[in-house]
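Apart from one protein chain that is not included, each protein chain of the complex appears where it belongs.
Letters A and B mark the chains as written, and numbering starts fresh at 1 in each.
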Amino acid sequence: MSAPPVAASDAPRVLEGPALLAGLGGGPGLAAHRRQHGELPGVGTDDLLAALGRLRVRGRGGAAFPFETKLRTVAGRRRPVLVVNLSEGEPASAKDCALATARPHLVLDGVDATAAALGAREVHVVLPGERPRVTSAVRAALAERPVRRRTVVHTADSRFVAGQARAALELIAGRPNLPVTSWTPEAVSGHRGRPTLLSNAETWAQVGLLVLRGERGYAALGTADEPGTTLVTLSAATPTVLEVPFGTPWRDVLPTSWAGRPVLVGGFHGSWVSWEELAAGTVSVDAMRAAGTPLGAGVLICPEEPPAAYTARLVGYLAGQSAGRCGPCRHGLPALAAAVGTGDQERTTELARLVTGRGACAHPDGTARLVRSLARLRVAS
Amino acid sequence: MIDGPLLWYLNRGTGFVILGLFTATTVLGILATGGRAGRGVPRFVTQSLHRNLALVSVSLLAAHVGTAVADGYVDIRWWQALVPYVGSTYLPLWLGLGTLALDLVLVVVLTSLVRARLGYRSWRAVHLLAYAGWAAAMAHTLGIGTDVRARTGWADLVVAGCAAVVAGAAVLRVARLAVPAGSRA
Partner (left out) sequence: MTARLRVDWPACRARGLCHELLPELVDLDEWGYPIVGGEVTPDLLADARAAVRMCPRLALRLEEPRPL
């Protein structure tokens, strides 16, 4: 199994931000958090749903699924379960780690507010297997808070696919931390058949911010179409995590040292984009998705190597990270890695098509997307 | 109780036929679903054969058990067909093994009929009991089989043949398992 091209970090450089990452100087403790944001107000499910809908709050795990829809699905059902996905299986990402070590109570306030609104009595937190500072920070934060409901902490495997939604649900059910086929959405039937609201840590933090600051405060940043901010990881040996309001020009975000070089947007399952195209755009989920370079979980990588070589290395790593159970992924990804390595364009295209949509999770799909974007980058340049 | 040798001969006859049928069923089960689709007989044919043969065997098994109970030559009560050993007077150990075989076959067949509802893992765990059922049937034959005990050559041959065929199939299947999936054409 090859090492990831970027090692997971549990000590990123976290920059002060306007909302999520505001007031870092006070430290991660509960007292400082309360001094800054006040007590957590109670909020009814209907009010919360309405606000989430108006503010178009979307998941920050990579799929950008509307959180309001998930919450609405769960809200109508009995005995819901809430899951905080802090596993951050993408090694190049460090935003969830940043939240866990600097702003854990924002995440937990989001969970508590939602749990109180839903009447949920069970919360699960999935922690990363290879970022020990995250584990200790979250446990410390949990210990500070009053115990209002059953909260169970789990540790994910150190595997790329361990953070996938169904894999996380398998983990909390006590089974191997591997993706399984999802016949119904987990919001309908998830953990033990119960409606399960599973979301990324930053998504929960965004909900917490909304409840603490109110709709007006939340919408003070960002654009009319995409209110609020999002966390971005600029990958490096020591990654930088920064909070960026939607609509900010990428030119203002990207390091000058990256100028002129292609950037991989969206992490290991992301898309290559030329510097010119990226620098001309803004931080926007919709615009970037329309351009074919989705923001994903906000990870940006600008490697020293040329994109072709880096992609070959990446696909080799991703092939090794397959859970090894779904045939097309188990056989197709190593073959794809070989094809990318030898530059066999025809075979690469064929294999990318063969692995897409034929697995229990989107691991092969994301890898295929990465490979296709390399081809588009070549064509564009 | 019906006297006369007809039932007795029917019982013995069906006994040997079922032994052969169950052996064939077991062999088909061993070979049918291992490995992958490819040359030779289509997999769904082997699997259908396995299922249909199993059902035929069970029908004949009903006749075998029925004739044993109905026949007056030996004292076998109807409930001894389902509960092994307890209170039976005719060669209780060997009859009991036959009863055990019947019980196991019934469990295997019934779970297979509701396979989709059971889920794969539970179904498979029970299905493996088929081997035990076949072994019990073999032991039952060796211990209670009139023709075997009379040491007639052909009876021994039939039993030995059944054992050899199942052992051969098992060896084949294990050998195929040793070849990692994906490296077979």
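By definition in this document, contacts are C-beta pairs under 8 Å (C-beta built on N, C-alpha and C of every residue); 3 or more make two chains touch, one makes a residue touch a chain.
The model shown is predicted, which means the values in this text are computed figures rather than measured ones.
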On chain B, residues whose C-beta touches the chain left out of the figure: 32-33, 35-38, 42-44, 47-48, 115-116, 119-120, 123, 181-182
Chain A residues that touch the omitted chain in the full complex: 178-181, 183, 323, 325-329, 331-332, 354, 358-360
